[in-house]
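Yeah, one chain of the complex is gone here, protein chain that is, but the others are all in their spots.
The chains carry the letters A, B and C, assigned in the order they are written, with residues numbered from 1 in each.
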Amino acid sequence: MKVKVLYFAKLRELFGMENEELELPGERAHAAAVVDLLRKRGEPWSKALALDAGYRMAVNQTLAGLVTPVQDGDEIAIFPPVTGG
Amino acid sequence: MKVKVLYFAKLRELFGMENEELELPGERAHAAAVVDLLRKRGEPWSKALALDAGYRMAVNQTLAGLVTPVQDGDEIAIFPPVTGG
Amino acid sequence: MMQLKILVGESDFDPGAEIAALYTGRPEVGAVASFVGLVRDINDGNSVTTLTLEHYPAMTEKSLREIADEAMGRWRLLDVTVIHRVGRLMPQDRIVFVGVASMHRGDAFAACEFIMDYLKTRAPFWKKERTPEGERWVEARGSDDDAAMRWEKQDGK
Partner (left out) sequence: MMQLKILVGESDFDPGAEIAALYTGRPEVGAVASFVGLVRDINDGNSVTTLTLEHYPAMTEKSLREIADEAMGRWRLLDVTVIHRVGRLMPQDRIVFVGVASMHRGDAFAACEFIMDYLKTRAPFWKKERTPEGERWVEARGSDDDAAMRWEKQDGK
């Protein structure tokens, strides 16, 4: 399955990209699988996406957690805590 | 001692006056003494100023209770619960 | 510098202009919470054609000032405006404006609601409605007492 991953704000700058396509094994997974794959790249991914790093996620434009299901074609966004308003 | 008593809203209409001067014995009293004097007039005063009638008072333009001290020259207002805003 | 503006009278007011006055030229203001109260055409099931607001002139501004001062003591505020109209009003007319400027929104929201809750239960205004069935004095609501009471409980904070 393929998913699109988007990065915003500090993470967009840190990773040096706005978005990318990721290939994951199988037809269904949890959002955690996306994060695991990114962490395996090492720094800066491993640190910025560590369990205690405080990043946030959305799946298909809705706030999500590590156990949120993802499937082929989904849009996954990874970003720091929001600071609007 | 003399005090000025003001009435507002429903009580102004019920008593048929906006204000009056009252003569009280002594130099100092509690606001209760003013109410007692008015109640002795009978209806409609006795009913409108009964203990459970829910009227409000101010002494010299500050919300007051029955034990608030009053003295010569004070302005005492008696009115229904407020309904502004 | 803390500011305070209190107005009581028959004149209408412009909520947008009042809000702008709370922050224009003051770059330390990050938050403005405000409230506009309006005459409704229906109250307690009866249609309202006019609303007359009576007040106790010698006490009204004093009481609003005390309420605003109390708010300024409880929260970190930069500016407060309270405007209350009196006299004869029609449905859709503006009655009351409360605006509060602060650095952060929490203070602005709390103070704005506090001022309205206290104004509703402590400021000497009385409403008389004209309906097709005649005139009647508006009765005070227990819910307004409850709203004001919430702030008493927080005195110890």
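Keep this in mind: a contact is a pair of C-beta atoms (placed from the backbone, for glycine too) under 8 Å apart; a residue touches a chain by one contact, two chains touch by 3 or more.
Since the structure is predicted, the reported quantities are computational estimates derived from the model, not experimental observations.
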Taking the complete complex into account, which shown chains does the hidden chain touch?
-> A, C
Contact with the hidden chain (one of C:32, C:59, C:77 or C:123) = C:32
Looking at C:12, C:41 or C:145, which residue reaches the missing chain?
-> C:41
List the chain C residues touching the unshown chain?
-> 14-17, 19-20, 23-42, 91-92, 103, 105-106, 108-109, 112-113, 116, 143, 147
Over the whole complex, note the residues of chain A touching the chain we left out.
-> 6, 8-10, 58, 61-63, 75, 77, 79-85
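The rule is simple: only the chains that are shown with their structure count from here on.
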Measure off the straight-line distance from the CA centroid of chain A to the CA centroid of chain B, and report it in whole Å.
-> 71
Any idea how many Å lie between the Cα centroids of chain A and chain C?
-> 47
List the centre-to-centre spacing of chain B and chain C in whole Å, with centres computed as mean CA coordinates.
-> 26
